[in-house]
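One protein chain omitted, others in place.
For subunit A:
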């Protein structure tokens, strides 16, 4: 039986070789317009000579994100898909439990009009919404930067403050504790209520838990992905009512179940 298996393997290799020859013929026909695919050269963590990003082992960095240069990412933080954290001319430090959501950009200023150079500092448990642009600014702990907000050089967001979605926070603006600023240019809108402030830290915790799920999924190797594909196909037709009717107990395998803590009701309350 070993020789039969080996024979089939050899025939398979012949067919693959024939297929590759046909592919090469097709490439020859395409001539100048041919595109040869190369292995992805995208570097998730990229160092510029001696400026090395330092990322905690519990932090989730999406493979498609770019963390470049002098960047420090603390425990339990998450850098989501498509983010660019460019610490090339100065340093960026992201605290623990912070989430920088999809397609956000964090950059630093080397020189600006007034001549000061500021590193970008993002504190602990901060939520930076999708598509935000943070340039040379400081965000203290437990603040909330809304989606699409733009924070320019020297902007300072104090603890528990909120920058509304789409806001443009101009240079050297200071957003005091517990206030919501929004609009273009950003102006004071209203004060945050107690439960909204509690909600900010709760949402940071929820995001950390969600980041763990994404981190686990993105880190899977080829074998695990294929295994889960077949498991998913097998369990796609599962119907609990029918199962209970015929008296079968079929449990979804643990690879396919998500942890409970990503759903807000079931998540643990963060320590206030």
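By our rule, a contact is a pair of C-beta atoms (placed from the backbone, for glycine too) under 8 Å apart; a residue touches a chain by one contact, two chains touch by 3 or more; residues count from 1.
Heads up, the rule we're going with is that contacts and distances are computed from a predicted model.
Assuming one chain is omitted from the figure, identify its UniProt name from "Histidine-containing phosphotransfer protein", "N-acyl-aromatic-L-amino acid amidohydrolase", "Gamma carbonic anhydrase-like 2" or "BHLH domain-containing protein".
Spelling it out: the chain absent from the display is recorded in UniProt as "Gamma carbonic anhydrase-like 2".
In the full complex, which residues of subunit A touch the absent chain?
20, 23, 35-47, 50-52, 54-57, 61-64, 70, 72-75, 80-82, 91, 93, 95-96, 101-103, 119, 121, 123-124, 129-131, 138, 140-141, 147-148, 165-166, 183-184, 206, 210, 213-214, 217-218, 228, 232, 235, 252, 256-258, 262-264
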